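My structure is below; once you've seen it, I'll send some questions.
Heads up, one of the protein chains got dropped from this complex, but the rest are sitting where they should.
In order of appearance the chains are A, B and C, and numbering begins at 1 in each one.
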Amino acid sequence: MILDFVLGRYPYLFIALLLMIGVHGMMVKRNLLKKVIGMIIFQTALYLLFIQGAKKEGASIPVYSPELGAEAGAYMNPLPHVLVLTAIVVGVAITGVAISLLLVIYRRFGTLDEEEILQKMRESA
Amino acid sequence: MTSVYESLFLHTVARAIVPIIQVFAFYVITHGHYSPGGGFQGGVMLAVSIILLRISVGEESFERFPRNAGIVLAGVGALCFALLGLAPLLLGGSFLDYGREFFWLPAPTAHYWGIFLAEVFIGILVWGSLMAIYDTLAGGGEE
Amino acid sequence: MSQVPVLIPISLLVSALLALLIGLRDVKLGHRVSLVGASVAFFLSVAGIRAVAGDGEPLRYALGAWMPPVGIEFVLDPLAAYMTGLITFMGIVALVYAPRSLATEAPGKEGFTYPAMLLLLTGLTGISLTGDVFNLYVFLEISAIAAYALLATGDRNAPVAVFRYLLIGSLGGGFYLMGVAFLYFSAGTLNMADLQARLPDLVENRAVITAAAFMIVGLGVKMALFPMHFWLPDAYTNAPSAVAGLIAPIMTKVSAYAIVRFFLDVFPPGFLTEAVPVASTVGWLSAGGILFGSVLALAQQDYRRMLAYSSVGQIGYVGLGIGLANPIGLIGGLLHILNHALMKGCLFFIGGAVRYRAGVTRIPEMRGMGRVMPWTMAAFVVAALAMIGIPPTAGFFSKWYLILGTLEAGNWWWFGVIILSSLLTAVYFFRTVEMIFREPEAGDPAARLLSEIRAGGATSSASHEAGVGPGPATDPGGEPPASMLLPILILGVAIVAAGIMNVVIVEALLERAAAPLGG
Partner (left out) sequence: MRFLVLALVILLGAILVWGATDLPQRGDPLAPAAVHESVAVHYIERAYAETRTPNMVTAVLADYRGFDTFGEAVVVVAAAISCLLILPRRSPKAEGGGEGSRPAGTSAGGSR
């Protein structure tokens, strides 16, 4: 059972591993930029989750070619690729906003370490 | 924030490379139909070419691509895409319905050109947005 | 008429882009454009409500003329019409309120605040209307990014609070996306109606169970459901009043609506109650959230932080409606979305008016403001009564339906939670009302304002608190300027009107939405 699971569904193990690293990094790291890196790893795990489902045994890339004709088994499933493109763009947008926030935080508090920032916020409150 | 190096070597190389990047970016945008590519990747490349100018040349790059041009380009690109989507509504179709929009073309070709226009507008839009983000990140206002 | 579903988000988006471009040159004209855009969207939503209310057929709109499940579709059914109407109404009120309030709280940023507000509304109306699970994720992120920007323009600590919100929000969005992936790979489609047709024979499938769990957790994070709510208080407290008055009322509610949409239209009827005990977990977490929010709100000195914690409590009522999983209870939860939106918007705007005039946000410093701005504080009393749940205000009726729901479900614990939290709410609101209408002592800002009124009939707006920029020229009387007072009064009247007309709202829109639960 374990062998067939590993052979048939090994991508999910890597996805779960990436996911765990990303979420753990987001929660535990004190430097805010490292939290953003953890978030990026988490998002990468999601892209991998979508992409791995598109593969079909013996199918070529989803670009129409007259030899293969328009026959379903000949091509991979194009939809996960579309969803990943959208997810990547959303991920980039969120990372861009996160880094702008970090820039403002660094200018106001002079540090990106969560403890020091909380300390400074308590002092000024 | 953007450090400007006064080295002749960097200037000349940058000036030489930027047009090549932009031509390749246009190729990527327009060839989304045949090869992996499309508006987003092409738009990013266009933005990268301008950022390369910002870093290497600095001052003069603002004449060619002023600070506000990024957000204006993003807004205009998004508006064009919205109008591309809204046009079929006037002709009784639904939103983003390319078949109805280019009604004088046979349906498949109409969709082909619809996708092409969409990719071009996305390219402009992503170019403008990334330039706007870079200019505010690197432009640096005082706190 | 058939074009209405798509035109609601698109009119908001086009006006956002126009307001953005025009705002670069002339902010005032940009504001007018955004107001026109929001009104057009509200007018379309009302037309949509009229089209589908009662027994009208839901308007299905295939985008790109591709019939679902090939393409994406919008579904304007009574519940979606109810949500878009509420979202666009709150959008107009916030846009009317924004200019003067932002002038003192976030000067120089109005040019981009109006487009961001409209993009937030675009995202939220998109979530309410879409019939495609992945499209819902895209709109979820649009509203999230717009909300991050708006909330970050607040006080000194705002960026830190918003950064935490961004991390947790993107984690929630990621969980939702994982749910979409699991659903897609086990059912093969992304369209909600198609999923509803295919899921019944996949009920035993572990992937579908995990998908349900991830989605509910993801949306629960965005809904600030009790254990995942800790981003909310700081984010709302540090935000400008106009922004908090727009985001607090509707943002978390739309995620709750998305959970209800999955509950009713995607997963098979018994699935989220027996197979995966989602309903009871959401219910118990919400009950905990109600108590937690009410108790914490009691302990706050800062007016905005009190409202933020009370928001955590109030979203618990909507969660309770979901947890009860019977028609009466769900109707109560859905009605509470409208009632709480009106109340919370009114309360945050009142906080903004006090901050505009006296520059204070702590309750002890608001002593005697009732004499300075009687009309504003009259609306405060109405909103306070509604929060407690006293008829004829709207707050009473949603709690009444929820109580009927708990009785029908025989769940005495939740019944007790509703009663206890209403008492707690009564305590912290009456304490504030008493503080506001008491005679101001010598040192209070209210005393200074009162003496100015008696002396010159005009008061300079607040300018001493660091976060508050130099207010514009003096304006007559103690009340906030008309553009701020009008939204407050409109919301006050709407609270009472929604209370009186709640039967009409329930029969026209909510009854049919909750019907599948009864079956």
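Operating definition for what follows: a contact is a pair of C-beta atoms (placed from the backbone, for glycine too) under 8 Å apart; a residue touches a chain by one contact, two chains touch by 3 or more.
What you see is a predicted model; the values in this text were computed from it and never measured.
Just so you know, the chain we are not showing touches A, B, C across the whole complex. In the complete assembly, the contact with the undisplayed chain comes from C:72, out of C:72, C:386 or C:488. Take chain B: the residues that touch the chain left off the picture are 1-6, 32-36, 38-40, 58-59, 62-63, 66-71, 74-75, 77-78, 81-82, 85, 95-96, 98, 107-109, 111-112, 114-115, 118-119, 121-122, 125-126, 128-130, 132-133, 136-137, 139-143. Listed here are the chain A residues that touch the chain not shown: 5, 8-13, 15-17, 19-20, 23-24, 27-28, 52-53, 55-59, 62-65, 70-75, 77-83, 85-86, 89-90, 92-94, 96-97, 100-101, 103-104.
In the full complex, chain C makes contact with the omitted chain through residues 13, 17, 20, 24-25, 63-64, 66, 69-72, 108-109, 111-113, 115-116, 119, 122-123, 126, 134-135, 138-139, 141-142, 145-146, 148-150, 152-153, 159, 178, 182, 184-190, 205-211, 213.
Here is the rule we go by: only the chains that are shown with their structure count from here on.
Two chain pairs are in question, A-B and A-C; the one with more C-beta pairs in contact is A-C.
Centre-to-centre separation of chain A and chain B, using mean CA positions: 25 Å. Distance between chain A and chain C, defined via averaged C-alpha coordinates, is recorded as 29 Å.
Of all residues in chain C, none touches 2 or more other chains.
Those residues of chain B that touch chain C in the complex are listed here as 68, 71-72, 75-76, 78-79, 82, 85-86, 88-89, 93-100.
Taken together, the chain A residues at the contact with chain C in this complex read 23, 26, 32, 35, 39, 42-43, 46, 49-50, 53, 79-80, 83, 86-87, 90, 93-94, 97-98, 101-102, 104-105, 108-109, 117, 121, 124. Contact residues on chain A toward chain B in their complex (touch as defined above): 63, 85, 89, 96, 99-100, 103-104, 107-108.
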